[in-house]
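And then subunit A:
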Amino acid sequence: MNVQYASLLIAIPLITAFFVPLMKGLGEKAIKTYVLIITAIQAGIATWVFEEVYTTGKPIIVMAGGWRPPVGIDLYIGPFAALFVLIVALVSFLMAVFNFRAVKVEPIDKYAMLFLLLMLGATGMIATGDIFNLFVFMEITAITAYALTAYNKTGEAAEASLKYMVLGGIGSSFFLIGVALIYGATGTLNMAQIAQLAGNINPTVAQVALALVIFGLAVEAELFPLNAWAPDAYQAAPHPVTAMFSAFVVKAGIYALARILYLMSAVGTWKNILHLLIAMATLTVIVAEFSALRQRNVKRMIAYSSVSQVGLIGLAFALGTQAGVDAGVFQMINHAIIKVLLFLGVGYVAVQLGGAEIENFRGLGKRMPLTALGVTVGSMSAVGIPLFNIFWSKLRIILATVDAGYAWAAALVLGASVVEAVYYFRLVHAIWFTGEGERLRESAPLVAIMLLLIAIIVAIGIYPNYAWSLSQKAGNDIFNVAQYIKNVPLMGVGA
Partner candidate 1 sequence: MNLLMVMLFAPLIAGFLAWLLDFKVIREVIGIIGASIPIGVLAYYYSTVTSESITYSLTVGGFTLGFHLTMLTWYFAVIASIVGIAMAFGMASTSKSSYDWLFALISFTGVLGVFLSSDFVGFFLFWELMTFGSFMMVLKRNRHESLKYFVLSIIGAYSMLVAIGIIYAKTGALDFNTVQKALRLDAMVGSISRGETALIYTLFLITFGVKAGAVPLHVWAPGAYSENDQSYTAFFSGALSKAGVYGFVLLYILMGAKLYTALGVFNNHLVFAYILAWIGAITVVVASFLAVLQEDIRKLFAYSSVGQVGYILLGLGIGTGLGFAGALFHVLSHAIFKSLFWLVTAAIILRTGKTRFEDLGGLAEKMPITFTMGLIAVLSLAGIPPMAGFASKWLLYEAAISAHMPLVAGAIFLGSGLAFAYVVRFLYAVWFGQRPSDLDDVKEAPLPLLIGMVILAIPNLVFGIAPGLVTGYFNRLFGDTIVGGNYFRLVTPTGTYNALLVTVILIFGLSIAGLIYIYGAKTRKIPVINTYQSGNPVTEEYNLSMRKNFYRPLAEALGFWLKYSWDRFYERLANLTEDFADWLREGFYNGNAQSYSWYLTIVLLILALWGVL
Partner candidate 2 sequence: MGENEGFINYELQEFKLFEPLFKWARKKSLWIVAFCTGCGGIEIPPLATARYDFERFGIMPNPAPRMADLFLITGYVTPKTLKRIIVTYEMMQDPKYVLAHGSCPINGGVYWDSYNVVKQLDKYIPVDVAIAGCMPRPEAVMDGIMEIMRKIESGEANGWKRYRENYEYYRKNQDKLFGEGWREKEAKRWLAWI
Partner candidate 3 sequence: MFAWKLVLEAIGMLIYATFIGFIFMGIERKAMARIQRRIGPPIYQPIIDTLKLLGKKESVSHGFIYDFGPVFALGASITALLFIPMGNFQLFSNNADLIVVAYLLEVPMLGIMLGAMSSGNPYSGLGVQRGLLTMVAMQLPYGLAIIALVQHWGTFKLSQLVALQQLQGWSITVPALALAFIVFDIVFQALLGLEPFDIITAPAEISMGPMVEYGGKQAAILFTQHAIQLFAETAFFAVLFLGGASNLLDLFLKQLLVLFIAIFVASIYPRFTIDQAAKFFWKWPTIIGIVAVLLTM
Partner candidate 4 sequence: MDMNEKKVTEKVENAEQVEETKLPDTREGKLVKALIEKAPYVEGNVRRERRVEFNVPAERIHDFLELASETFEMLMQISIVDWLKEGQFEIVYQLWSVSESVHAFVRTRIPREDAKLPTVMDIWPVAETYEREAHEFFGIVFEGNPRLGPFILEPREYEKHPLRKDFNLIPYVKAIYGDDFDRYDESKTYYVI
C-alpha cells in the first residue's frame, strides 16, 4: 500500500456520495447502512494513514496528476492532518450509527449525500496544501452545512440556514478575494511557496490579503462578532449533524485560519492581527458563556458552550507561541470528544422524550440513567473538573495565555468558565435530584457509544501523556513553518 493511496480519503466520499441517488429505491434502512459502510471504510483508511504518518514521522504528500507544485495541487497530510482526518472519519462513523435513530425526515437519500459531502469537505479542508483548493473544500462544507441546517424543514431551521448562508456567503467571498490577492502578489497558490515568498510581498498588499483571508475564515471559525449564525444553526440542524458541526466542521475552519495565519507570519502587521484575534476570541468566550446562562433549551445551551470552547481554541492559536498552539490542538481533540458525547446524549433525549427543553431533563437520572450519566460526565468535563480531559487542556491554555503576557484575557476566560460551571451544574442538578419517572429502555448501540466516549474522556483525564504527545507533534506541524516548507518538493518558481 504505497503512500499515494492517501488520496482515496478524498476520492471515496466523493464517488460514493453520487451513487446514493441511484439507491433511492432501496428504502431508508439500506441507505443508512450504505452510509455506515462508507464511513467505516473512510475510518479504516484514516487509521492506516494515521499509522503511516506517526510511525514514519514524515508527512504524506500526494501530487494530483503527478505535477509537482506550484502547478499541481498537492495534499499535505502532516501529523495534524492525519490526526484530524481520523477524528472526522470516526465522528462521522459514530453519527452514521446515530442516524438510524435520529433522522426521520423523508428524503433520506439527499440527507445521506449531504452527510458524505460534509465529511468530504472537512477532510479536504484539513488535508489540502493549496489555498484555492482550501477555498473549494470550504465552499463544499459550507453549502452542505447550509442544506443540512435546513434539512428538518421547520420554519426555524429555514431561518437559521438562511442566516448561515448570508453570513457564510459574505465570508467565503472575502476569502476568495484574499486568495486572489495572494495569488496576484506571489504568483503561486501552494501554501509552502506562499510561506517562502510572504516576506518580500509589498507590505500593504500582504496585509490586506491576510486581513481578508483571516476575516473569511473567521466566519467559518465562529469568532466573536461573526458567530451570530452558530447557535441557531446548531439548534436547528438534525442532532447528528449538530454533533458533526461542533466536532469537526468548525475545527476545520479554525485549523485553516491557524495554518494560513502561521504561514503568513512573515507579514509586517502579524502582531496586530494576533492582538485583534485574541480580543475577538476572548469576547467569543465571554459572550457565548453569558448568553448560555439562562437558557431553557438544553441543546441551545450546549451550542453556546461549544461556541465558547471554540473561542477558547481560537484564543490558544492566536497567542503565537508553540505552547499556545499545542494547547489549542489538545483542546480541539478533547472538545471534539465531549461535544460528540453531549450532542449525542441531548439528541437522544430529544428524540426519546420529544424536545430538548430542560423540563424533559428533570428526573432523567431515574428515566434514562446511562444517557444521564453520559450527559453528566460530558458537562462535568466541559467545566474542567480534574479527573476529566478538558481540565488538562484548559490548564495548558491558561498557562500559555498568561505566559504570552495576556493575563487579562486569562482572567476574563476563567470568569466566563465560572458562569459555565453554574449552568452546567444546574443541568446536572435538574437531571439527578429533581423530578421522577420510571425507567425507559435505552437503545444498546447508542449507549455503547456513550460509554466508549466516557471511557476515552476518563482515560485522557487520568493519563493524558499519549494525547499530549499527539497534540505536541500536531502543534509543531502548524507552528513550525520552516519544516513545512522543507517537506513540500517545490518546482523552484521564483526566488
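Assume contacts are C-beta pairs under 8 Å (C-beta built on N, C-alpha and C of every residue); 3 or more make two chains touch, one makes a residue touch a chain; residues count from 1.
As a selection rule, all candidates are chains of the complex that A comes from, given by their letters.
Predicted model only: the values in this text are computed from it and were never measured.
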In-complex contact of subunit A, chosen from 1, 2, 3 or 4: 1
Partner candidate 1, residues of subunit A touching it in the complex: 162-163, 166-167, 170-171, 174, 204, 207-208, 211-212, 214-215, 218-219, 225-226, 228-229, 231-232, 269, 272-273, 276, 280, 287, 290-291, 293-294, 380, 384-387, 391-392, 395-396, 398-399, 401-403, 405, 407, 410-411, 414-415, 417-419, 421-422, 425-426, 428-429, 432-433, 463-465, 467-468, 472
